[in-house]
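Take a look at the structure set out below.
For this depiction, one protein chain was excluded, whereas all remaining protein chains were kept in their positions.
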Amino acid sequence: MTFHRVLVANRGEIALRVIEACRELSLESVAVFSQADARMPYLRLASEAICIGPADPAKSYLSIPALISAALVTGAEAIHPGYGFLSENPHFVEVCEEHGLAFVGPSRRVMELVGNKWAAREAVAAAGVPILPGECVPDANDSPEQAAERVGYPLLVKAISGGGGRGIRLVKGPQELAGAIAAAATEADRAFGDRRVYLERALVNPRHVEVQILGDALGQIIHLGERECSIQRRHQKLVEEAPAPRLDPALRDRLRLAAVVAARAVGYQNAGTVEFLVDERGEFYFIEMNARIQVEHPVTEAISGLNLVAEQIRLASGAPLAPFEPKTDLRGHAIECRINAEDPTRGFLPSCGKVEIEELPSGNGIRLDTHLYDGMEVLPHYDSLLAKVIAWGRNREEARTRMYTALERFRIRGVATTRSLAQEVISHPAFREEWAGTGFLDDLLAG
Amino acid sequence: MTFHRVLVANRGEIALRVIEACRELSLESVAVFSQADARMPYLRLASEAICIGPADPAKSYLSIPALISAALVTGAEAIHPGYGFLSENPHFVEVCEEHGLAFVGPSRRVMELVGNKWAAREAVAAAGVPILPGECVPDANDSPEQAAERVGYPLLVKAISGGGGRGIRLVKGPQELAGAIAAAATEADRAFGDRRVYLERALVNPRHVEVQILGDALGQIIHLGERECSIQRRHQKLVEEAPAPRLDPALRDRLRLAAVVAARAVGYQNAGTVEFLVDERGEFYFIEMNARIQVEHPVTEAISGLNLVAEQIRLASGAPLAPFEPKTDLRGHAIECRINAEDPTRGFLPSCGKVEIEELPSGNGIRLDTHLYDGMEVLPHYDSLLAKVIAWGRNREEARTRMYTALERFRIRGVATTRSLAQEVISHPAFREEWAGTGFLDDLLAG
Amino acid sequence: MEIDELERLIRLLKDEALSEITLWEGDRRITVRQATPRPSDQATQGKAPDEARDTGAFTVNAPLVGTFHRRPSPDAAPFVGEGDLVRSGDTLCLIEAMKVMNEIQAEKPGRVERILAEDGQTVDYGQALFRIAAP
Partner (left out) sequence: MEIDELERLIRLLKDEALSEITLWEGDRRITVRQATPRPSDQATQGKAPDEARDTGAFTVNAPLVGTFHRRPSPDAAPFVGEGDLVRSGDTLCLIEAMKVMNEIQAEKPGRVERILAEDGQTVDYGQALFRIAAP
């Protein structure tokens, strides 16, 4: 390793996850916390913990000066951003570089490139990866209406600097176009300070399949198989699995290969995700790349035996890729259910309060990623993710039955959660046996 | 399956484990409980739960009429005995058979044979498996002293109907012999109703290595690799791992083969364990077979991906062995630490009280087998095992570092536990790098 | 003011053994004050529940797990019915366990007030079978 001490610029389960990875690599870790998180037990697991600001994330976990200062005063040589917060902020990467801190993730150049959804589309298309019909608007040569005609309806208006499902609007016909563009642009401006949008053909109830890739400093790129992430509501995933079920073997191979080609096209380094849509005819299309560790990375760890967060740190230190052969080294099937402190019976309203633990799931094939402790206050300032339950089995049905029991054993008081909804999803015949696309969860909730 | 409903004749973590296995196999399960265990949350996971007696195990979990009656009135067709209690009682197997109930375990004949330690020794020796010098006493032809001379000192006096470390005495020289035989016989009589003992050469600080085997009704027998179980105090294991570390590859192969030969020699069916001692010269000797699922079976599950309890049930229903190739199908390394409600600072005194959960370990590579819930009363009537923490890693060091963090995250109030001792053991240089034999833990505790 | 915010205020007051929390916010004001224990509370706490008085009534519980039978054989009349007087040693029912019929007898005399299990039903160890009043 070219560094010995890693600052963890995040909170909650992913901060705990990164601290654990550092311990496995025999690296020291520096945890940062806001005043509201001062009692988090994972802080004890770090070599050092430092308060960087008040509860408000803008003044703590999103404060670049606070994080850089914390890294410098504690002697950290690298920063792991986790997911969310500053993890995909090229400016943060730049400031890290200026201060001689290794950023655990791709370079600023790559992050800027894949952060521009339109540029990423064009770059991978040039390498031969299939994309959906799309047009950048406004184009000097014609009107949005003309561009939309070429794309075809239904279509999506998407923010070029998008993320987290914001700045996206579905347009079913020409009469909705102008309003959708204006709405998406305004939302994107507010969220990302960039009003630019593009148009992309919309598929009906496609599946969302993403491929985990790893790239090293030598330019080698491998994939670790794909994840199925179609069970989502407003682009927030609830259930993920690996490998993707019911995928034609030839399609699976082409999809995995396309991900490697796409990653190579942008010169990707470190861990990343290449997202595709798959339609019912078995065609697939690149939609975007994510330049961070994903929330759902544990399903890939469960079938690969790898520690992806530790791999991220190794790769950031300049280490070459360890040998991995997906055909033989991926084993079994894994499902993840996210337990959010949200009330599905009240429009997924975030549910704040003090958590009391009654029982937590574990046992054969079960992994639980959580920062939960008895008495933890769920605060309105932060993400509602409380825990991720991951079930591994030799096959999908074994994983699924284990998950069902595990969810039954996840018993806490004090906040409403998505647990029962997750049980409902994995018990549903469509989830078990059919094509469950990105429209599945909305349909389930609607009726 | 030839049955649809399994009664779980046990309590605590193993009862939960069996209920989970039934759910995975889509079998119904019947949980039994004593009045003291009426609030155990795992009872909810069973298809049905039935109270079989008061807290006193002799009147509940050890009561054959209560268990058989519970099976008959609930329509169960098979009984899983777990470990401990009636799991190795041939009479219980016999009564099950009389009532047309399938016993999940070996046949009565095999259980009787391996329950007689002397007979088992002779049977496997006849098949060519190495054993230590031994003599049955009293022998009509000579005195115990003469027999002891032939065995050689130091030696162990062992109860023929032994188990759980009871009825065993170490003898360093002739002057201790008569007293040791009398003491072992008395203890064995009290525990097993059988005063017969035999003499067996004692090794100095050997390693205790056991091989997991599976046998089906067709007579096929396979092994699933070995477990290292040397970290024990008074024959109570504290830390186990799979595979056994620092074993010469040729020795490992011979040991595994010997286990299959031993199992075949007794006509073993279902899941069982063949125990060996390994000395520092690399010789190994059969000591006994265990005709039950072992507490430490999860380490084998972690490296094999199998569900051993589900395999037991499948095999008991007459299903043939599923294909398994140890050379390619065993993956990585796993360590288990037992968390007992005992106080190592006070001579391992059982610690009773009401448990409050603060935080429980989990995460990448961590499995926790426990029936623990917030508010659980640890009672004097039952085994002190609270939880088993299992860590898997691609190699031993990865598993070890994960275990250390997991133990740090195991935080409960209300009872003293063996957690810190387990941390001390796995951090010890001898455990990490050297020969840690069955004397290791006593030395650690003494020093 | 959200109700759960208020609930948390009350919890704080109780957990921290405070006498009062007052909160003004804009033109809102919230006061949470610990009640001085009323004499009547003390009276309720110190109660000697009427129903706990020894009336001589008792229940007969299942001494083993098994199937509850009210009749010696399917065609026969029940051993006892509600309202019947029983003497010490009278058979009340059978519990079938391991194909053996175990007679359950009254330990004390009394009047069968309620039969609490159904004929043919599985009964757990310790389950109440009969409620019997003093004769």
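All chains are identified by letter, namely A, B and C, in their written order; residue positions are counted from 1 within each chain.
Assume a residue touches a chain if its C-beta (ideal position, glycine included) is under 8 Å from a C-beta of that chain, and two chains touch if they have at least 3 such contacts.
Keep in mind it's a predicted model, so treat the numbers as computed, not measured.
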### Message
Given that one chain is not shown, what are the shown chains it touches?
### Response
A, C
### Query
Of the residues listed, A:16, A:40 or A:70, which one is in contact with the missing chain?
A:70
### Message
Given that one chain is not shown, which residue among C:12, C:76, C:100 or C:128 touches it?
### Response
C:12
## Note on the structure
Given A:1, A:55 or A:136, the correct residue touching the omitted chain is A:55
#### Entry: Residues belonging to chain A that touch the chain removed from view
35-36, 50-55, 60, 65-66, 68-70, 72-74, 99, 377, 379
### Task
For chain C, enumerate the residues touching the unshown chain of the complex.
5, 8-9, 12, 16-27, 34
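To be clear about the criterion, only the chains that are shown with their structure count from here on.
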### Summary
Greatest contact count: chains A-B
### Query
Relative to chain C, which chain has the most distant C-alpha mean position?
A
## Note on the structure
Taking each chain's mean CA coordinate, chain B and chain C are separated, in whole Å, by 41
#### Entry: Sequence positions of chain A contacting 2 or more other chains
none
